[in-house]
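Only a single protein chain was left out; the remaining protein chains are all shown in position.
By letter and in written order, the chains are A and B; residue numbering begins at 1 in each of them.
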Amino acid sequence: MSFESLLFQAVNGLASASGLFLVAAGLSIIFGVTRIVNMAHGSFYMLGLYLAVTLAPLLGETVGGALGFWGGIVAAALVTAGLGALVEVVLLRRIYAAPELYQLLATFALLLIINDAALYFWGPEDILGPRAPGLSGSVEFLGRHLPQYDIFLALIGPIVLIGLHIVLTGTRFGRLVRAATQDREMVAALGINEAVLFTAVFALGTGIAGLGGALQMAREPANLALDLSVLGDAFVVVVVGGMGSLRGAYLAALLVAEVKALCTALGVVEVAGITFNMSRLTLVAEFLVMAVVLVIRPHGLFGRPQPAAARRGEAEAPLVPLGPRGRLVALAVLAFFAGIPLFSAFASYAPVLALDMVIAALFAASLHLLMGPGGLASFGHAAYFGLGAYGTACAATVLGLPTPLALVIGIATASAGAVLFGWFCVRLEGVYFAMLTLAFAQIVWSIAYQWEEVTGGSNGLFGVWPDPPFDSANGLYLAALAVTLAGLVLIRRLVFAPFGLALRAARDSRLRAEASGIAVEKVRWLAFALAGTLCGAAGGLFAFAKGSISPEAISVGRSIDGLVMVLLGGVNSLTGPLLGAGGLTLLQDMVMRESAYWRALLGLIILAAVLLFPAGLAGGLRRRRAP
Amino acid sequence: MTTPVPMLDIDGLDAWYGAAQVLFGLSLKVETGEAVALVGRNGAGKSTTMKALIGLISRRAHRLTLRGADISALPTHVIARLGIGYVPEDRRIFSDLTVLENLDLGRRRRAPGNTITDWSLEAVFDLFPHLAELRHRPGGQMSGGEQQMLAVARALVGNPALLLLDEPSEGVAPIVVEQMTLALTRLKASGLSLLVSEQNAQFCAAICDRAYTIEQGAVHWHGPMAALAQGGRSRPAFGPPG
């Protein structure tokens, strides 16, 4: 490593930090005032970049290159802010009163829709923007050449930070933002129109994100994967910096970006005879930064402890074991599923579809253990599905282990991952928990994507076929059914055991649970580990069912599928996620394979569900059933 | 001679927290310039009544008018602009903002037809001289009593015609209660209409003309303050005198 490359990477890190900060700052301000974690925030960044690469050449033709470039950036930021305002008025306004989880889902649906809209307008290919006129050269510093545009970007972060600080402390709008961050109702009671304030704040936040994206025009091409990758990074920054703190966000962005830059600068290092390619470890570095900060300061560098989530909805009814009729129904359903191989003679597709449903059922049920009795909505359950799948696939192909043993290895991998990540996650609650779980899932996804030697990179692993007797559709299906049944029985026992009671107690009132001597974090940690373990089993079965595993199968979309299954079916009982898993699998099988825009379709389904049942789908149904 | 339009006229007010109904056909009136007490134990519906009036929870009423104008379907900020000042139970001061910044957010010109004192900053500092000394202090670093004064001042600079005070004596030292009593007496003399919810009957007796007792979300009894206060100086006002 040379001094030049270190300096180069340091400036590069500062430039990246500015981009990260612009996204995280908007996310933080919007959350402060509206209490909504905008899952679509990365999408506005992506839109800003797409708009800039489109508008800059267009403007360039009429007003000249330089004016076109900078005008394009400004126009992209403004258009993004306008779209943000539109989204706030059309969508968010309807869901401010909905439970937190539904707000997260609704904005995630927005992410799916925006992504497909970008696919529709700009196509799947990466689009490169023009270089910055006047800033495409380099400057000499201490005898080294540094790119001018990176230096310009490095300055943007602090400039926006100071600008926002002046707006927040020196203007009436800023005072309103700070007041509303603390107490929206009281702001309204003073005669201030919240609706206008919210729209303005959302436009500001999305506009800053759009600006951040547009400014990247001269550095990276616009592509459709940006929304999620930026979102994951922004979550890490916000969690590390502390929600609601702008300087925390800047410092965290700096920390994350510089550590990554340092890893890249170090390149290949030899320690004690072992060579590490540090530039491949950037994601692990990101994780380590987050881990260290969260261990020392659980609420982030400048964060304050947040009040517990306000809107959990009504208390659930006490759980009761199944009566004789319920048992009969459960047995009948089981008998039906066990009998499906009999149909395979005239409907050969039956066991294949049923296998998908059974795997989805185990996946959804394991998430339900965390979400229902645990009250912890994980937005990154795909991580454990992925660890299970990759663990199994590696064991079966690379190590050539027999099928049952490979599955056990997969489950153990997921279990280890859940134990490790869970230790951090259970320190947080509510949206913070959701954000951190999503960030971890992004890290697992990136490792699968980047660690080509082991995971096969973007292509994934192939030829993961089970040995006899599991090599037939029926054989694998029956084995999966048995594993899933065992998982469901375990979850059912857990829920009624003292452990399940304690998990529910911690959900109902953490304060009371701790005052009673329940070690809330340990209970949640175990629940997290168990949920991850069972989810790993689903992932392992998935790898055998498809014969392959690729990063796409373990992306955030998988996590969201799980949430949709649990919520569509109902979070209050184990039956809900099972119905949801069956329903969504059928839907995906029948409808979504037919369309290139299945993401938008799923997004619209989620939005419809959230808007039609703003108090929660299960709650809505329960109220209807009530006399 | 026509009867004057009441400042606040509520008839048959129902209100809900989520799915749970908490007010059941509550009716009361506040005449212009009158101070009315709302007494009852915690959970009886006093705070809920105030929140329903200002539109913070979902509500429905046969009649809900402020100086004759229907406010039953209006959003909170419009109701506030029509002339209702709200001093909530837990004060709800913006703790990151200084005293001046808190007051600045509350400032609002007098609604048309409001002829009582124009509450400038000087006027509220004259009413609560102690606040003037604290003008640059963040709300979060003030004592409970100081926050209570700021909450009243913040409502006053909005130039309301009717002031809702939710338990102004709750959780503050008796010495602050005395100061608050004096301030409210002055406000009433200035022509402001007051609706005060209280558990402390002595406090109400010093300020209010009439009282309503509330139980389980409905008015249980109403009459002159004197009739309620008769029960004895430390008698908690939980029901009708009897």
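Rule of thumb we're sticking to: contacts are C-beta pairs under 8 Å (C-beta built on N, C-alpha and C of every residue); 3 or more make two chains touch, one makes a residue touch a chain.
Heads up, the rule we're going with is that contacts and distances are computed from a predicted model.
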{"item": "\"ABC transporter ATP-binding protein\", \"Acetolactate synthase\", \"Nuclease SbcCD subunit D\" or \"Phenylacetate-CoA oxygenase subunit PaaJ\" - which is the UniProt name of the missing chain", "value": "\"ABC transporter ATP-binding protein\""}
{"item": "Which displayed chains the hidden chain touches across the whole complex", "value": "A, B"}
{"item": "Hidden partner chain, touching residue among B:P4, B:G68, B:G144 or B:G191", "value": "B:G144"}
{"item": "Option from B:D70, B:D126 or B:E178 whose C-beta touches the chain left out", "value": "B:E178"}
{"item": "Omitted-chain contact residue, chosen from A:A97, A:L128, A:I159 or A:L511", "value": "A:L511"}
{"item": "Full-complex contact with the absent chain, from A:A285, A:V523 or A:L578", "value": "A:V523"}
{"item": "Hidden partner interface residues of chain B, rising order", "value": "41-43, 141, 143-145, 170-178, 202, 233-234, 236, 238"}
{"item": "In chain A, positions touching the absent partner", "value": "314-319, 321, 493-494, 496-502, 504-505, 507-509, 511-520, 523, 526"}
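By our rule, only the chains that are shown with their structure count from here on.
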{"item": "Residues on chain A engaged by chain B in the complex (per definition of touch)", "value": "172, 175-176, 178-179, 181-183, 185-194, 314, 623"}
{"item": "Chain B to chain A touching residues, read off their complex", "value": "18-19, 54-56, 75-77, 80-81, 86, 88, 92, 94-97, 101, 104-106, 108, 154, 158"}
